[in-house]
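In this view, the complex is presented without one of its protein chains, the others remaining in place.
Residue numbering begins at 1 within each chain, and the chains themselves are lettered A, B and C in the order written.
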Amino acid sequence: MKEFYYEVNQEITKVTIQKIGNHVWKAIVNERELTIHLDDRQSTRLDVRINGRGYHCHIDTQGNDRFISWKGSTYALRRVDSLASHVQNLDNVKEKDFEPEIRSPMPGKVVKIHVQEGDIVVAKQPLLILEAMKMEYVITAPKDCIIQKILFHENDQVDLGNTLITLTLKNE
Amino acid sequence: MKEFYYEVNQEITKVTIQKIGNHVWKAIVNERELTIHLDDRQSTRLDVRINGRGYHCHIDTQGNDRFISWKGSTYALRRVDSLASHVQNLDNVKEKDFEPEIRSPMPGKVVKIHVQEGDIVVAKQPLLILEAMKMEYVITAPKDCIIQKILFHENDQVDLGNTLITLTLKNE
Amino acid sequence: MFKKVLVANRGAIAVRIIQAIQELGLTAVAIYSTPDERSLHLHWADETYHIPGEVPQDTYLNIHAILDIAKKSKVDAIHPGYGFLSENAEFAEKVNKAGITFVGPSPEAIRSMGLKTEARRIMQLANVPIVPGYQGEDRSTKTLLDKAEEIGYPILVKASAGGGGKGMKIVQVPSELETAVESAKREALKAFGDDTIYLEKYLEEPRHIEVQILGDHSGNIIHLFERECSIQRRHQKILEEAPSIFLTPKIRENICCAAVNAAKAVNYVNAGTVEFIVDKFHNFYFLEMNTRLQVEHSVTEMTTGVDIVKLQLKIAAGESLPFSQNEILQKGHSIEVRIYAEDPVNNFLPSTGIIRFLEPPIGVNIRNDLGIHAGVPVTLFYDPLLAKLTVFDSTRTTAIEKLKWAIDRYGISGIRTNIPFLREIVNHPEFIKGNTTTNFIEKFFSNWNVPHQSIPDEAFALAALSEYINQEKSEYHSSVDFESDPFSPWIGE
Partner (left out) sequence: MFKKVLVANRGAIAVRIIQAIQELGLTAVAIYSTPDERSLHLHWADETYHIPGEVPQDTYLNIHAILDIAKKSKVDAIHPGYGFLSENAEFAEKVNKAGITFVGPSPEAIRSMGLKTEARRIMQLANVPIVPGYQGEDRSTKTLLDKAEEIGYPILVKASAGGGGKGMKIVQVPSELETAVESAKREALKAFGDDTIYLEKYLEEPRHIEVQILGDHSGNIIHLFERECSIQRRHQKILEEAPSIFLTPKIRENICCAAVNAAKAVNYVNAGTVEFIVDKFHNFYFLEMNTRLQVEHSVTEMTTGVDIVKLQLKIAAGESLPFSQNEILQKGHSIEVRIYAEDPVNNFLPSTGIIRFLEPPIGVNIRNDLGIHAGVPVTLFYDPLLAKLTVFDSTRTTAIEKLKWAIDRYGISGIRTNIPFLREIVNHPEFIKGNTTTNFIEKFFSNWNVPHQSIPDEAFALAALSEYINQEKSEYHSSVDFESDPFSPWIGE
């Protein structure tokens, strides 16, 4: 008997799963009991029967993300360690309404930097322009603030999540 | 360096293959050199670059049969141990022009037996009728011969290759 | 409109009907036999019900079990597809009596057209020409021999309830008649639960041309033009096309008009097909009426733009035909080939196994009707039809170009199929010329063998790469009893 937890839209769902035979499992989700026969597993594809009925599914694992393709739709779940740890994470996020750094929302190239370290900028003011797949994306100031550090130069490549600029609130 | 042999239409092709790097092999087929980069392998699917060019292939192994799907077409090869062993096999087959038993050419059901043990039958005479996928298939005598043993009854299920009837040549 | 529809079928046609039901926003209910537990139609259906058993008699022909499921799942309608119970008047009647709509014609129309003898009588009254034959009730060997003599050999022995080539035998000489009758009866009993047979003149060098009919409950009957289905192997259709290049505009008009008259003679409602045999002088004879959807409906859909299955559901729900005859145009050219689980290397015997991979050709104006998926077992219990491949283009020549391209890019493994045979047909000069009579296969492929395929070096290299990796793998893991369980989920790759 094992337990797994998944987060979707900040709600946690618990799944209890138990091996009850050769290639047969029993899972309990939302108080519903599902008997799963695993007929075949080929790469991302799982051929199963759930409560007797056949499905050809795909499961793609990327870090803690799970992409489940079932009956044509792909569902994105996020595996979390337990109910408690996740809720704590969410709380952490909620407490912060100002991030002191701007992270790159995508991989791409810095094509233009409009500001310099020390500049005072107003909310929504364009700070820099990123380019990816031939389209430009403008990164703007989240609030009125002061530019502390700019970590890249024009024409630098950045990855998703790289800190681009650090800031402090103007009224701090 | 390894060597593999494949038979297609009774011709043998030798392949020499050598690992020359991390996920890179060099194969020699028909005096042609192919450098293969293996990018990914998922179940039956192989993503490779052959001499630099990408292909999404499938390889299905069933016993000694190899079904290679490459650029949309599926090719059937048969792996053999070596050039010599196979040629010998072929010779064995050629020597026999009368098989003393009739084997089932498919899995199916015996729906009708027209003959009895001891019967003398002429070439092409219907001996029994097999049924599969709602169609009937008539099994006929290969030559003028005498029925020795009938190994199934009407309504029996048979598998591919099961001996159905043993025979002797009439003039033996 | 209905809320919930049960599909009393399996395979590609069940998948196709489920799509139509779901597009209309309705709930699709599937049934399945035990060997079909992993079949593709279950994957797509909204609700599924198991009918334990293997053979059709216990499952997809099991009227009692199907009606039970229909009542339990509270469906409004049942679509029978083709084959199985689609032309079973008793089933249609029982469905209607249970207060459920049968998606098809009335039981009376099914009955009168389903009995080929009765159908011929009705057509004679409606002045639709028929092929000489014998449909008498005295089916003693002596009488059949006498009647066959009267009609003149060769003779065709056909199942009254039949269709799809099952229970159909050609007899060239009197001595073969009795065996042929016996075999036809057995096949007919298995396939349709009825062993009634009849005799018919076998026309030499004929073409099989059929007309798609649609009728609604307001009495409107229209046609969607013809299909030519002459290319058959052992009376099993292999390749169908629309339009027939053999018909002149005038003959096309006449044959379509005769088909509408035939349908009107039985007040036909829903989709049906009037089949004709056309001789080389353009004389056409009524052959039979199929009171159901047909496998080859896709070529009509591609040339007319009409979705026949969605219309079947709408008509069954009481809607009128949304267009009149003159709004229906036949445009371009469409060809369908049937992918069968038959091994052409092994005399077209059935091939079974688990589909290992499936990558049908994807491209412009290429339609795939699939009854299979990677991982699905193909068993011996049902029809060997796995899938259909249909193409469309503006002319027959360009449609053939496209079909060749598509056949050459049909990736499938795990079982043997007739694809190498289909490739040879569409490349045959007589097919390209349009010399497609019903004895096309006998004439041009009687001693046919699968041609030697030229294998690219890359295929050999890939096979060797695969051996290399597998050997390395087994050496690497030699200390672990890694592959002792062939069904172990982690050695699936």
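In this text, contacts are C-beta pairs under 8 Å (C-beta built on N, C-alpha and C of every residue); 3 or more make two chains touch, one makes a residue touch a chain.
If you're wondering where the values come from, they're calculated on a predicted model, not measured in any experiment.
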Item checked: Missing chain: touched chains present in the view -> A, B, C
Notebook entry, point to check: Thinking of the whole complex, not just what is shown, which of B:39, B:65, B:117 or B:154 touches the missing chain?
Noted result: B:39
Next item on the list: Out of C:332, C:350, C:384 or C:414, point to the residue that touches the absent chain in the complete complex.
Entry: C:332
Item checked: Selected residue (touches chain absent from view) among A:36, A:128 or A:167 -> A:36
Note to self: Which parts of subunit C face the unshown chain closely enough to count as touching?
What the structure shows: 16, 19-20, 22-25, 298, 301, 305-307, 309-310, 322-323, 329, 331-332, 360, 362-365, 367-370, 392-395, 398, 401-402, 404-405, 469, 472-473, 476-477, 479-480, 489-490, 492-493
Note to self: Counting contacts across the full complex, list the positions on subunit A that touch the omitted chain.
What the structure shows: 2, 4, 6, 8-9, 13, 15, 17, 19, 25, 27, 29-30, 32, 34, 36, 38, 41-46, 48, 50, 55, 57-62, 66-77, 79, 105-108, 111-112, 126, 129, 131-137
Note to self: Take the complete complex as the reference. Which residues in subunit B touch the chain that isn't displayed?
What the structure shows: 22-23, 38-43, 45, 47, 49, 52-56, 71-72
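Following the convention adopted for this analysis, only the chains that are shown with their structure count from here on.
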Check: Graph of touching chains, which shape: line, ring, star, complete, other?
Finding: complete
Checklist line | Euclidean distance of C-alpha centroids - subunit B vs subunit C, Å | finding: 29
Check: Can you list the residues of subunit C that touch 2 or more other chains?
Finding: 492-493
Item checked: Of all residues in subunit B, the ones touching two or more other chains -> 42-45
